[in-house]
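Let me give you the structure first, and then I'll get to my questions.
For this view, one protein chain was removed and the others were kept in their places.
When the chains are written out, they are named A and B in that same order, and each has its own residue count from 1.
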Amino acid sequence: MYVAVKGGEAAILATHDLVAEERRGDVSVPEISVEQIREQMQLSVARVMNEGSLYDEDLGALALKQTQGDLIEAAFLMRAYRTTLPRFGSSVPVDTATMAIRRRISATYKDLPGGQVLGPTYDYTHRLFDFTLMANGEHAPAATAADHSLDAAMPRVPDILGDEGLMEAEVPPQHDPRPFDLTRDPVEFPAGRDVRLQTLSRGDEGFLLGLAYSVQRGFGGNHPFAGEIRMGEVAVSFVPEELGFEIDLGEITLTECQMVNQFKGSIEQPPQFTRGYGLAFGHAERKAMSMAIIDRSLKAREFGEAAEYPAQQEEFVLYHCDNVEASGFVEHLKLPHYVDFQGELELLRKIRREQKERLAERKEAAE
Amino acid sequence: MSALDHSSLAMGLADPVFGSQLVFRTLLKAFAAPGTIFDLPETISGVPEQLPSAAAAALLTMADYETPIWLAKPFESIRPWLVFHTGASSSREPAEAKFAVISAEHSDVSLSSFHQGDERYPDLSTTLIVVCSSLEGGRPVTLDGPGIKDTIVFAPKDIKPALWAEIAENNALFPLGVDLIFVAGAKLAALPRSTQISGDF
Partner (left out) sequence: MICDQDQPKVLTVLDAKKDTARQRWMGVLARASAAEIAGLFASLEDRPDYQIIKRPETGTLMVEGRAGGAGQRFNVGEATMTRCVIRLTDGRIGFSYALGRDRVKAEQSAVLDALLQSGDQRVVVLQNGIGALERTQKEARELASRKAAATKVNFFTLVRGDG
């Protein structure tokens, strides 16, 4: 039971002042600007946009500044802000095949049409500190540009295998239904693929990474290959009811991951590769990869696989991957629970008193 | 090239934020006190003439692109205005509508053809706006139920006996059933599904 507490206003207001001072840190050090965070902490901003489920780089940067870089608190700010805004509609589904590619790799095909593009990645760095960043800052870095742009057509890798019929097909269900929206309707089980993917999109990167790792280590029984990872800019378009035609609203950065998994087939289906899909805002590769592995493991039901492991149990995964909900419930424990605890304390005292009396009675009877 | 003619458009609520808050507040009060008549300030310009300003205010406040709206024949021509201001799509079937606008005088659609809600989500039912020529001076009915102290007399004009009978049947479906907002000019009164109706109709 919840009982309200009163008072403490002055103390609470003082915490606001104190946290503002802590946030600023040593005032002899220049203040960081939102623009600096947006430009120089892009990967943190991407994570905040993903888990806050709102694409806006300026707001992601502001959220990080306001929360001293606490990613979950920052995501919470994004979620709170979006509830104050009207919803204008849904985009035309983004077409990642037309992405303006900045990175595109495949661990399954060496030579693919369009080529492998490493792009901006830490994969081949040595993980050694660059102390010049600390000492006197870097010299204006300049990336090399090739003479020619990338090929205009960069087919998605699973679509290549799909042409041979070796890959599980990804086709829209009949009538291409409007997707479920968990911000509007309660999630129910068994959950559809749209429910799962939306939940994973806004899920905590750390939680999804741990679960994906568990799948790879044997707690899930499938062996994923990174069929393709691509990152770049994708146009977002929208058909306003009042205009009746499609409008380009600009572009957003997306990371997409297509995981390819073995599947032995069944009586109805010849053996083929199965797929897991991950899509995330910004450059968020670890997130997209983890999401793709879990999307596949959550297909256990569809493929008649025994759902023995945590990553295969949709209720477990979908109900626990949201870090704003999770931190809300875990962290509410620090709020006053004086009455609940007093009740427990009274009960414990009573039980002990009664036990003592019973023991005394028994002793008396024995004598 | 536009799909719709925008030439006659004017601004909706003069102050979209406070304007819609005021209307929303009035709607809440109206549903809390069924059968009581409330006035809405006429702050909307460019409302199609078929639509009483109270109906326009209610639609601009409640409708958005996620609320398909069903319009009875006499109101079909307000669609461009409605779409422009709210982004609401049209619902072909009454049962798909979140909101509907019907005419008291020319009503030929039965209340039961609208969405009635379901056991788990009774709130999903359609809310109907019933356009009348006046909310007073019609054949009186007596209202009773939550939000009404003792009883209240409600006498909107143009309501056919068959519609009152349907409204009474609608009440019997509670907690399912539709909710009604009666409008005339800048006045409105609400009749939620929980209100019982008696009288000679």
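Note that a contact is a pair of C-beta atoms (placed from the backbone, for glycine too) under 8 Å apart; a residue touches a chain by one contact, two chains touch by 3 or more.
Computed from a predicted structure; not experimentally measured.
So which of A:D147, A:E164, A:E268 or A:E364 would be touching the chain we can't see?
With A:D147, A:E164, A:E268 or A:E364 as choices, the missing chain is touched by A:D147.
Which listed residue, A:G69, A:P179 or A:G206, touches the chain dropped from view?
Residue touching the chain left out of view: A:P179.
Taking the entire complex into account, which one of A:E170, A:E302, A:E315 or A:E357 touches the absent chain?
Once the missing chain is taken into account, the touching residue is A:E170.
Give the residue, chosen from A:V45, A:L59, A:A212 or A:A226, that touches the chain omitted from the document.
Of all options in A:V45, A:L59, A:A212 or A:A226, contact with the hidden chain holds for A:L59.
Which is it among A:N50, A:N222, A:Q272 or A:S297 that touches the chain not included here?
A:N50
So which bits of subunit A touch the chain we can't see?
49-50, 53-56, 58-59, 82, 85-97, 100-103, 110-111, 115-119, 143-150, 156, 158-159, 169-173, 175-185, 192-194, 197-198, 201-202, 232-233, 236, 238-240, 242-252, 254, 256, 258, 275, 277, 279-281, 295
By definition in this document, only the chains that are shown with their structure count from here on.
Go ahead and note the Å separation of the Cα centroids belonging to subunit A and subunit B.
Computed value for the inter-centroid distance: 42 Å.
Quick check: in the complex, which residue numbers of subunit A touch subunit B?
86-89, 184, 240-245
Within the complex, which stretch of subunit B touches subunit A?
It is residues 1-4, 6, 64-66, 83-84, 87-89 of subunit B that touch subunit A.
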